[in-house]
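Have a look at the structure below, then the notes.
In this view, the complex is presented without one of its protein chains, the others remaining in place.
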Amino acid sequence: MTLLSVRDLTVSYPVRGPLAGWWTGQKRFVDVVCGISLDLAEGTTLAIAGESGSGKSTFARALMGLTPFRSGSLIFDGKAPFPARGRPARAYLHQVSMMFQDPVASLSPRRTIGALITEPFRIHRPDLRNLEAEAKRLLVLVGLPADFAQRYPHQISGGQARRVGLARAVALNPRLVIADEPTAGLDVSVQGEILNLMARLQAEQSVAFLMITHNLAVVRHMSDRTAIMYMGRIVEEGPTDRVFASPAHPYAAALIAAEPSSLPGHHRHSAALKGEVSSPLHRPDGCAFHPRCPAARPLCSATAPLPQVSASGALVSCHFPLQRTPDQ
Amino acid sequence: MHLILPALALGLGWVGYLARIVRASMLEVMAAPHIRTARAYGLPERRIIGKYALRIAILPVVTLLAMAVGGLLSGAVLIEAIFARPGIGKLIVDAAEIRNFPVVRGGVLATVALFVVAMPVADLIVAWLDPRVRKTL
Amino acid sequence: MNPPVLDISGLSIRFSGRTDPVLALREVGLSVQAGEIVGIVGESGSGKSTLALAVMRLLATGASVTAGSVRFEGKDILALPEADMRKLRGAGMAMVFQDPMTALNPVLPIGTQMMDVLFRDPALSRADKRARAVAALKRVGLPDAEQQLGRYLFQFSGGMRQRIAIAMALLQRPRLLIADEITTALDVTLEAQILDLLRDLRDEIGCSILFISHNLGAIAAICDRTVVLYAGEVIEAGPTAKILGAARHPYTKALLACDPSRIEIPTRNLPVIPGEVPDLSAPPKGCIFAARCPAALSRCVTHRPVKSLVGRDHSVRCHLIEGAAE
Partner (left out) sequence: MGRLGLCLVLILLVAAVFGPWLAPFDPFLIDVSAKFHPPSFPHLLGTDNLGRDILSRLIAGSWIAMGVGMSTVLVALVLGLILGLIAGYGPLWLDYLLMLVLDAIYAVPTVVMGLTVVTLLGPSLTTLMIVVIVILVPGYARLARTATLSMKSEEFIVALESLGASRARIILVHLLPNIAGPILIVASMDIPTVIALEAGLTYLGMGVPPPTPSWGRILQEGFAQIGDAPWIILAGGLP
């Protein structure tokens, strides 16, 4: 069953102040996320990967109502939680929560871990009295010792802060957790611990995850579906195994080919992608990827491609999607 | 010549205050990673302090100085009374004592106008020093 | 054979502050030959950055070298007067930091900062310095280098910023380049470009590179030799192919097993190394990894293993290896 359904979501940021905008006559706003549509089924994981600055984090923030979106719609569990203006309905934030990129910075520095992980109850369940027991339950759930409730955020390590962030995100048994780079900056062992924990919570409580990451190995292991973003648009979206086995969009293919591996003898194909990422201020006409695309043709610089179903069953926005050749 | 003593009396109080602020923000800037980078290129300490750190450390002081213009005018009243200088502050106080309200209004308007001009000037100086602020103008 | 560009031996560093003194590095030894790229891999907190800063002699106050030596082209730089050390920085050895957004000055144009790096050369005119800066920016692949000189850091994207930082480090053609986690914040395509760039620059300038990273994939891509650091100690060092292909130390093996990019079949139960990194204010008496080691013997807890050679240029600090060698 579809839990979250996003249609044509667009987020714009001001790039200069009103004074400078008027003075130079240049446009003041730039589309960081432009027209994203996707669906997320209950209890599954969708990973969004792509270059740095492609609007992944902005998209995540827009879903939480932290950044207003200019246009588009969002349906969660059959309802539209966002009013015409302002913050989303409380009931929505009760069922959707977020894990932040910087785990220590996302915790109030002067509150104890115990107070921090029970914060969701204080906000949504003021009737709840036994917060200490809840704190204990959550700490055990994410594998931290119970005496951590008395500590302060600066007294714990990055990996432990991730666990605290996860504990807080799942405190209210949400149906959807948006995880922004949940393993950035972690060592492989700690990264594994966090990911295993997320997988276990999904299995036990049927939480859906929308995971943003640029670690493709994590995507490959953890997600049911994968979306690849380039300059604010999803260029390819489909079942993870198919997207990895035969990417149809040239950017997705370049990204997957560039995945590093520590296995000796592994050669990655970084030569495929040359040139600079264009600035969203000067978005190329037609397909945004055409200046860097090895397979660009005249049509690509003229018209923007519409999403179509590729040979592998993924949705791809490309005029000339790659075909999987036997020798590859 | 006769202005030196009142000016000193008025200004000295601010020296310690500003020194404390500059010191605090200088300490903060000198601990920043980009100062470490400048050192990693062997730049002379004098240039690091004068060119790389001061430009950032001075920013809060500019705003503060603009706000001080108002404070200085108020403080001036006291100093003017003690040193018997016929300044705008003394003018206002004397006028108020004899209920000469048009003069009070005029004096207040003049000082407020000075303050009102000082703030945007400070904002412009900050924008000139800090390119990141320029962007939001 | 020429003396190594960088030769560190028995280096121990202690942090003292308000809390108990922390023994951040203990008897660390490594060497970098001319034109070689040496990788340092380890978890966060293993002392990688401390090691880099010690080489530059830029350790924060409170950190002190308690033993050992750092030799740069034969000179003991820990004994060098500060003025001579300053001359070495930038020209002899240069460092690129992890986050260029905070590591470069936010309120000065990048051109000014680059030209300032060349302050030492009185023979260079302003126009010469400008030309050198433009050439360096072009070399790292920044388009319209001429126009970029007047722009500020915040006007560039993450990948461009990192390239500017590299261009700056290469202005004086240093003999040693220290790169501290420079690809961590970048996505894989940008990372691949930066790694290619580093390799090309090494071939072109002939400088040695000390490449610090916790990303095993990046290490595999460019390093000739690799040093594995765990909790402030070198536990294994050798040619990269050997370290990644035939690791001998249990920690290195466990670390490689955890790398999700090595696991072909997708799984939601990834391997982990159980236990915690030891408290470095009171490091264990025996092997530093003993508490988490699946194959620990009783003497691992009581006696510190010595470094033993297990192949050409491949050394391991482990009791199990000593036993095998006997």
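Letters A, B and C mark the chains as written, and numbering starts fresh at 1 in each.
As a convention for this text, a residue touches a chain if its C-beta (ideal position, glycine included) is under 8 Å from a C-beta of that chain, and two chains touch if they have at least 3 such contacts.
Predicted, not measured: the structure shown is a model, and the values here were computed from it.
Trainee: In the complete complex, the chain left out here touches which of the visible ones?
Mentor: A, B
Trainee: Touching the hidden chain in the complete assembly: which of B:I49, B:V62, B:A96 or B:V126 does that?
Mentor: Selected residue, touching the omitted chain: B:A96.
Trainee: Based on the whole complex, identify which of A:M64, A:L131 or A:L263 touches the chain you can't see.
Mentor: A:M64
Trainee: In the whole complex, not just what's shown, which of A:A47, A:L74, A:L107 or A:I212 touches the removed chain?
Mentor: Of the candidates A:A47, A:L74, A:L107 or A:I212, A:L107 is in touch with the missing chain.
Trainee: Contact with the hidden chain only, please: which chain A residues?
Mentor: Given the touch definition above, chain A has residues 61, 64-66, 87, 90, 93-94, 97-98, 100-102, 105-111, 119-120, 122-124, 168 touching the missing chain.
Trainee: Name, in rising order, the residues on chain B that touch the hidden chain in the full complex.
Mentor: Listed in rising order, the touching residues are 67, 70-71, 73-75, 77-78, 81-82, 89, 92-93, 96, 104, 107-108, 111-112, 115-116, 119.
Here is the rule we go by: only the chains that are shown with their structure count from here on.
Trainee: Just curious, how far off is chain C from chain B if you go by their C-alpha centres, in Å?
Mentor: Here chain B and chain C have centroids separated by 46 Å.
Trainee: List the centre-to-centre spacing of chain A and chain C in whole Å, with centres computed as mean CA coordinates.
Mentor: That pair's centroid distance is 30 Å.
Trainee: Roughly how many whole angstrom separate the Cα centroids of chain A and chain B?
Mentor: 47
Trainee: Give me the residues of chain B that touch two or more other chains.
Mentor: Answer for chain B, listing residues that touch two or more other chains: 135.
Trainee: By the touch rule stated above, which residues of chain A touch at least two different other chains?
Mentor: none
Trainee: Please output the residues of chain A touching chain C within their complex, sorted ascending.
Mentor: 50-53, 157-158, 185-193, 195-196, 199, 203, 214-218, 220-222, 240-241, 254-255, 258-264, 266, 268, 270-271, 273, 276-277, 279
Trainee: If you look only at chain C, which of its residues touch chain A in the complex?
Mentor: 43-45, 141, 143, 157-160, 184-193, 195-196, 214-221, 240-241, 244-245, 254-256, 258-263, 266-273
Trainee: Touching chain C in the complex: which residues of chain B?
Mentor: Chain B reaches chain C through residues 32-34, 36-44, 47, 51-52, 55-56, 129-132, 135.
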